[in-house]
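Quick one: structure below, then a few questions.
A single protein chain has been omitted; all remaining protein chains appear in their positions.
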Amino acid sequence: MTPKPYVREIPRTTWYLSRRGDMLHMVHEVSSIFIGIYSLVLLWGIQSLAEGPVAYQAFLDGLSSPLLLAFQWVTLALVLFHAQAWFALTPKAMPIQIGEQFVPDGLIAGAHYLAWGVFSLVVLYLAGVF
Amino acid sequence: MSYKTIELEILRYRPEVDAEPWFQTYRVPCEEDWVVLDAINYVKDHLDSTLSYRWSCHMAVCGSCGVMIDGDAALACKTFVRDLPERKIRIEPLKNFPIERDLVVVMDDFMEKLGRVKPYVIREKDKPLEEGEYRQTPAQLKKFKQYTLCINCLCCYAACPQYGLIPEFIGPAALALAHRYNQDSRDEGKRERDEVVTRNEGVWDCSFADACSAVCPKKVDPAGAIQQMKIASTVDWYVERLGLGRKKT
Partner (left out) sequence: MKSNKPLFWSLFAAGGTVAAFVMPVLLVITLLAGYGMVPEALSYERLHAVAGGWPGKIVLFVIVSLSLWHAAHRMRTALHGLGLRADRAVAIAGYGIAALGTVLSLHYLLAI
């Protein structure tokens, strides 16, 4: 008897819907596209800054358009998701061994959160938000 | 007296009669301390002797009983029935592998890839026996110990989205073992392994979904191993491009 192994097809566009972990990973992957578009928004800001006060005011007005406001909210959510996933994965990619023992993952991730929080507050302070 | 009766839905595939797999449901009276493998064994012993599946040790050492349990790759011997939320439990053969028969998958692809990463200590020149053993400090051992715990159960391949999408991908367990030997102070084979590891279908097809590490029953963390090799390979790449490294012989 010849064996006749059965190959299961993977649904090409929907495979990540069946597992929660796969879905969250897909969200993380897609966050990159929003990060890219937001970088282009920042680039637009730099361009307008170089062109003078009138162009720059047009950029600031642009930020308040409903489309860009909605985009920014979605990007904020996605980038926060990206940040927590990134901090959680960093200790795996860059473990630190001191003597015999490895520094616990939670400690490395925690240090990232601390630095992130301090950095964000400093930036908000320097920006004159409070 | 049984603890509870479950409905075990098992994916069946008998190549001589079935055109495609189908689910068969068995009612299994379980005890409270049963793992899923006990329930499958009950089916085999009392309900349907035609069911095919792999198992051996019943204690998460042999790596034979990896299956999909309610969609997640896991060892049937390490998953307690009482920890599963539903009375209905769905058992399928490991994803991303062809089905040989019922819950038995074809693992030839993994075996071939495992060989390609040369998972053994390689020395440029072996030391004569009379010079004694290769000594290793506890810190040097600790550096790679967790990667030695892999039992080749292939749960990581079943969980890996990239292996499902890109069949050429060397995949988690084989790459973790490559890293295990690269990290071993006695080993000098990194450059040989890099021939496979640093190709696109080596570490670079990994998207760091971390699914392999999430399902690993031995906490090997293949995802971490792969990222560490990406970093090492990147450093090597820059060193080579910038001409900082030692000359290649």
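Think of it as A and B in the order they're written, each chain with its own count starting at 1.
Note that contacts are C-beta pairs under 8 Å (C-beta built on N, C-alpha and C of every residue); 3 or more make two chains touch, one makes a residue touch a chain.
This one's a predicted model, so the numbers in the text were calculated from it and none came from an experiment.
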Original post:
Which listed residue, B:Pro119, B:Pro161 or B:Pro222, touches the chain dropped from view?
Top reply: B:Pro161
Original post:
In terms of residues, what is the contact footprint of the unshown chain on chain B?
Top reply: 161-162, 165, 198-200, 202, 204, 207, 230, 233-234, 236-238
**OP:** Over the whole complex, note the residues of chain A touching the chain we left out.
**Re:** 12-13, 15-16, 26, 29-30, 32-33, 35-43, 46-47, 49-50, 53, 56-57, 60, 63-64, 68-69, 72-73, 75-76, 79-80, 82-83, 86-87, 115-116, 119-120, 123-124, 126-129
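Quick note on the criterion: only the chains that are shown with their structure count from here on.
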Original post:
Rounded to the nearest whole Å, what is the centre-to-centre distance of chain A and chain B, using the mean of the C-alpha atoms as each centre?
Top reply: 29
Original post:
Given the complex with chain A, which residues does chain B contribute to the contact?
Top reply: 13, 15-16, 18, 20-21, 71-72, 95-96, 98-100, 106, 137-139, 142-143, 159, 161, 164-165, 207-211, 213-214, 221, 223-224, 227-228, 230-231
Subject >> Complex contact set, residues of chain A against chain B >> reply: 1, 3-8, 10, 15-16, 18-19, 21-22, 25, 29, 89, 92-95, 97, 99-102
